[in-house]
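Every protein chain of the complex appears in place save one, which is left out.
Order of writing sets the labels: A, B and C. Residues in every chain begin at 1.
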Amino acid sequence: MTETTDAPKDILANIAQCVQTGKADANMNIPMGSKGQPGVAEWVDQAIAKDVPPQTILAEGLMAGLQVIGKKFAANEVFIPEVLIAARAMHAGMNKLKPLFAEQDMPSRGTFVMGTVQGDLHDIGKNLVCMLLEGAGWRIIDVGVDCAPEKLVAAIKEHPDCAVGLSALLTTTMVAMGKAVSAIRESFPDKTVIVGGAPVTEEFAKEIGASGYAPDPSAAIDLLDRLQPAA
Amino acid sequence: MTETTDAPKDILANIAQCVQTGKADANMNIPMGSKGQPGVAEWVDQAIAKDVPPQTILAEGLMAGLQVIGKKFAANEVFIPEVLIAARAMHAGMNKLKPLFAEQDMPSRGTFVMGTVQGDLHDIGKNLVCMLLEGAGWRIIDVGVDCAPEKLVAAIKEHPDCAVGLSALLTTTMVAMGKAVSAIRESFPDKTVIVGGAPVTEEFAKEIGASGYAPDPSAAIDLLDRLQPAA
Amino acid sequence: MAVRHYTNLTIDRSEDLIFGRAPHPVTCGHDLTIGAGTVYPEINFTLPPMEVTESTMPAVLDQYQKIIDGVCQRAVDLQVPGLVVEFELLPPMTIEPAWGESIVALLRRALDGYHDKHGLKIALRATPTDVRDGERPVRRRSGRYWEAMRDSFRRCVSAGADMLSIESTGGKEASDDALLQCDLQTMLVALGVLGARDMAFLWDEIGEACKGTQCLSAGDTACGFANTAMVLADRKMIPKVFAAVVRTLSTVRTLVAHEHGAVGPTKDCAYEGPYIKAITGVPISLEGKSAACAHLSSIGNIAAATADLWSNESVQNVRLLGGDAPVVSLEQLAYDCRLMNIAAADGADAARMLRDWLVRSDAALDPQAYVLTPDNVIRVARAIVEADGAFARSRETIAVTLDILREGATDGPLHLNDREKHWLDMLQMQLEMIPTDEEAAIKAACLGTKPDLVPGAYEIDDDKL
Partner (left out) sequence: MAVRHYTNLTIDRSEDLIFGRAPHPVTCGHDLTIGAGTVYPEINFTLPPMEVTESTMPAVLDQYQKIIDGVCQRAVDLQVPGLVVEFELLPPMTIEPAWGESIVALLRRALDGYHDKHGLKIALRATPTDVRDGERPVRRRSGRYWEAMRDSFRRCVSAGADMLSIESTGGKEASDDALLQCDLQTMLVALGVLGARDMAFLWDEIGEACKGTQCLSAGDTACGFANTAMVLADRKMIPKVFAAVVRTLSTVRTLVAHEHGAVGPTKDCAYEGPYIKAITGVPISLEGKSAACAHLSSIGNIAAATADLWSNESVQNVRLLGGDAPVVSLEQLAYDCRLMNIAAADGADAARMLRDWLVRSDAALDPQAYVLTPDNVIRVARAIVEADGAFARSRETIAVTLDILREGATDGPLHLNDREKHWLDMLQMQLEMIPTDEEAAIKAACLGTKPDLVPGAYEIDDDKL
């Protein structure tokens, strides 16, 4: 862990570091033997006390930490449970920040509506994509599995500026994916709709009129950056 | 070999039989030891002498014989060389009949224009299809390998009532097959165009707007009977 | 239905655990005896991208007709000594049981034809889908999805299936998250409590459907648990040591099918099959390198070491340069089987030599392979039969598996990198924290936080959560 000083820069670094190790708060004994030492929650409190703007804490502390983990995951240097623990630690910090953002939502990279298509119950892949997109700053609206096109369209209506992700794992639900894209395009012709899942390919994505395909979460992050650049 | 009588019925049966064994004429020693015995040529002469109409000799003698072989080939009961020999024997008979059909062409089931698509030099499959379609009564116009769309269109212009067959063996020339179909459709929107070759599938045929797909020559014969029934 | 308790191993010497031979062979279909000395291919296939609806059913049937003709013709050409065909229903074919039934009937006719014409020894396995989680929370023992499954069992049998199998998912409401978190405690409860209880219920029903028919109550697989773990480990998302533990642990659950009457052959994707074979003596189906079309794995050869049927798991009907993918798969399986059978024809020692090469080629490279060596299979299987009840067995299985892995990595040939070793320690710690008492373990697994779980579906009172 970074040397503890009071400089806001160092506090932010400590937040990022604690997110990475998954140390949510002082009570936690992860990493082993760290019980009693400050975690994400405590460092965020300190940052707030030092008047570090909440946007900065979010971006340069919490998100920065999770992004390091996301990159390590993409490089096969950490496992999912380690990402999950980091995500949980990040949430501990987010909970502290929420009140400071007053009424309006937490600032985010954008809203991402994600679901597994109709007839398909596979969701492990979808959930991973959601988790890592969240780490990249996206606000996630997970509409679950077995999503009829109407359900997707309804969710998009609620979040008109969103980007959309669809997952399919069965050859026989790839057709449902095509139908979902068509249904979305009917109401939202220019919507960014990205697709994925084991049987899905770049060519198939083109065929059904999706905006893009990504083989894994980190490629999905890059793809969205290309298709719908941050404001 | 059938017992030799003079009844036209028996003569036709003998013609068919000799086509099957590949015995083109008396000179030939196939089957072994048959040298000196009458072959297709001699039996056709006899039939003509007995005033059997040439159409009947063609249909019930020569074609009937080759069709038996074609069916046996489809059922894996004879090999290609045996089909080739039969085809040669049939041609020996056809040569005798040709003068009798005066100016007009030999009667046929229809004209079939066949080629391997541009960029593709595989022709063994194509040739087999041609050979067995000929046995089924089609008049064959083989436009060869590496056929540019223009070449196909030109051949069709010469034989406006024809059906068309296209062959492709490479994944990278399947695209050329699609282009060939489009080019043909532009000039002849309703033309029967059937496709085949190892990488080609029913679905692909639909995708490129072909009239049908057949996996082998005998299926091709059936397919053409469905798509373009005999008058 | 009478429940059989296994307290001893049926195969207790690793020398006797070998491909092609099971103590309790089964006969089914057209003259096919499985486990009596010959390894047969088991061919599987599925649809290419297309919908399954009322209106596409003719096209669906057409697909299956073409697949089965291609596969059977190739089997005849290659002179296979026998063949098992598996038809794994897709969800809509189970939800509308008449659709699955019509496909079973089509396949049955084709198989009969090839048997009659060519004397092909052949049998048909039907595997309805566990669709109970189509509605959530998951009721498991009631509701329209469960009724559809029961109907599907009966229709598959009456349409001519020779073996009935399923990839059941009882306990999945708790396991999906647990897998991602590498949470051993919850995995134990998901498999050793929830899964085991659901299996008892389900396999009694399957036994009923098969009773008095030509159809064998065959076997299950913990695919939705252990193979999910395998795929995740293969993608480097979870540690391989964890996947190895989930694998052995899953044996306890799958064994329940056999306690409730299943006679084998087990399902191909059940890599817990070898343990089941050692315990029960039933013939097993397995898949490895020639199932790479369905999933990559690190047990491509070792999986064959004890197989009685050798499968490709599944391949969609797409055209490859050599032919349609199911035909290509059949050919690969046929040659794999030829090699095993010709070695076995040279006697038991020869067969064992080939087996040991299959084992040694993979065992040191991956913990999931290492737990499948015949010695380790016997050791795990013995720990299972020596414990009493699914919960205790599960705990013992984890303990012995961790021992095996640690010994293998310390004194043995098993290569583990530092991250894997770290996780081995983590898992040991987790094990030590799991209560030894079933009720306490259930409580500790926080099942109340699982939104899809209905405690009553697993005979758990709400106040025991």
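As a convention for this text, a contact is a pair of C-beta atoms (placed from the backbone, for glycine too) under 8 Å apart; a residue touches a chain by one contact, two chains touch by 3 or more.
Keep in mind that what you see is a predicted model, and the values were worked out from it rather than measured.
Participant: In the complete assembly, which of C:Gln316, C:Gln368 or C:Ser394 touches the absent chain?
Facilitator: Touching the chain that is not displayed is residue C:Gln316.
Participant: Which residue from C:Lys289, C:Arg419 or C:Lys443 sits in contact with the chain not drawn here?
Facilitator: Answer from the full complex: C:Lys289 touches the omitted chain.
Participant: For the chain that's not shown, point to the residue among C:Lys66, C:Arg360 or C:Arg419 touching it.
Facilitator: Only one of C:Lys66, C:Arg360 or C:Arg419 touches the chain omitted from view, namely C:Arg360.
Participant: Footprint of the hidden chain on chain A, which residues?
Facilitator: Given the touch definition above, chain A has residues 171, 198-201, 203 touching the missing chain.
Participant: Which parts of chain B face the unshown chain closely enough to count as touching?
Facilitator: Interface residues of chain B facing the absent chain: 76, 79-81, 84, 119, 121, 123-124, 127-128, 146, 170-172, 174-176, 199, 204.
Participant: Please give every residue of chain C in contact with the chain that is not shown.
Facilitator: Contact residues on chain C toward the absent chain are 46, 74, 77-79, 234, 288-296, 298, 300-301, 314-316, 318, 320-323, 325, 327-329, 331-332, 334-336, 338-339, 341-343, 346, 350, 353-354, 357-358, 360-362, 365.
Everything that follows uses one rule, which is that only the chains that are shown with their structure count from here on.
Participant: Line, ring, star, complete or other: which one describes how these chains touch?
Facilitator: Shape of the chain contacts: a line, open at both ends.
Participant: Which one of the chains is farthest from chain B, going by Cα centres?
Facilitator: A
Participant: Roughly how many whole angstrom separate the Cα centroids of chain A and chain C?
Facilitator: About 34 Å, centre to centre.
Participant: Centroid of chain A to centroid of chain B, CA atoms only: how many Å?
Facilitator: 64
Participant: At least two partner chains per residue is the criterion; list those residues in chain C.
Facilitator: 48
Participant: Among the residues of chain A, which ones contact at least 2 other chains?
Facilitator: In chain A, no residue touches two or more other chains.
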